[in-house]
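Of the protein chains in this complex, one is absent; all others appear in place.
And then subunit A:
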Amino acid sequence: MTKALKQLQYQVFLLPILLVYTLFTIYPLLRSFVLSFTDFNGYNKDYNFTGLKNYMKLFADDAIVSGISFTLLFALLSTLIITVLAIPLALILDQNFLTKNIHRAIFFFPSIPSGLLLAFIWGFILSPVSSGVLNTVLRELFGVGPQPWLSDPLLAKLSTIVVATWASAGWHAVLYLAFLQAIPKDYYEAASIDGANRPQLIRYITLPLLAPAMTVSVMLLLTGGLKVFEVPFALTKGGPGFETHTITQVIVLRGITETQYGLASAISIVFFLIVLAIAYFQVTLMQKREERIQ
């Protein structure tokens, strides 16, 4: 009995965070689920239940289809590029050289200011007119004419991915760096005595022991990439046309701009399920990989 009471006492400490989490995450999610079956317009509290109508509309909508495809492209490509860049970067930053700390700070810096602010600055750099910073540099150095960085469908997609990569690669490198420093030096010494060279050390010791870091980093990148809003929005406002609309932007567009909260809630629910499925699949897969290579 006293043991149960003691247990209860600790449970009480969980209450505040449980309340906050329920209020700001669980409740809105359940509410969205209910609203996704209604014709709620955001102003009038008298709404009607419309059954599955919103869900039927969902896949016939150009903006949603376009939003899903760009978001998937963005999430997958940015995850891939950032991971490929962050691991070598972490290996370099792990070396002992004079300006090591300054270099770490420089690469970490882009993840400190808000994404929106960075994207607005990049907007000036990538400005499509001839006075844009990048276009000026290209003209002065190589005599290349102005390029439509943010207004050509393909270039606009690539530009947003490049900016997102620039902003996050340093942060993820620091994450890998933390895991790198936790690898015991004995392994390297033992391997060196056995005659392993540098590439072999990386291939057979560093990379396998970085697997847990990779699981975390890739999961953060994938879920963050799927939920992305600010960088594409600030750079292109979703244009040209629907080309760089993300799912989150479509939810705002259908919900707030067009006062179709029911439809926007339905998109949110489907989107939630997609993110859940991808995250679950990725974590299970990568944990299995961790077990296998360790």
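Following the convention adopted for this analysis, a contact is a pair of C-beta atoms (placed from the backbone, for glycine too) under 8 Å apart; a residue touches a chain by one contact, two chains touch by 3 or more; residues count from 1.
Note that in this section contacts and distances are computed from a predicted model.
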(request) Leaving aside the chains on screen, match the unshown one to its UniProt name from "Extracellular solute-binding protein", "Sulfite reductase (NADPH) hemoprotein beta-component", "Molybdopterin-dependent oxidoreductase" or "SufD family Fe-S cluster assembly protein". (result) "Extracellular solute-binding protein"
(message) In the whole complex, not just what's shown, which of A:253, A:269 or A:286 touches the removed chain?
(response) A:253
(request) Sort through A:118, A:263 or A:278 and give me the one touching the missing partner chain. (result) A:263
(request) Based on the whole complex, identify which of A:22, A:114 or A:131 touches the chain you can't see. (result) A:131
(request) Check each of A:165, A:236 or A:265 against the chain that is not shown and name the one that touches it. (result) A:236
(message) Residue by residue, what part of subunit A touches the chain that was omitted?
(response) 9, 12, 15, 39, 41-45, 63, 123-124, 126-129, 131, 146-153, 156, 236-237, 239-242, 253, 256-260, 263
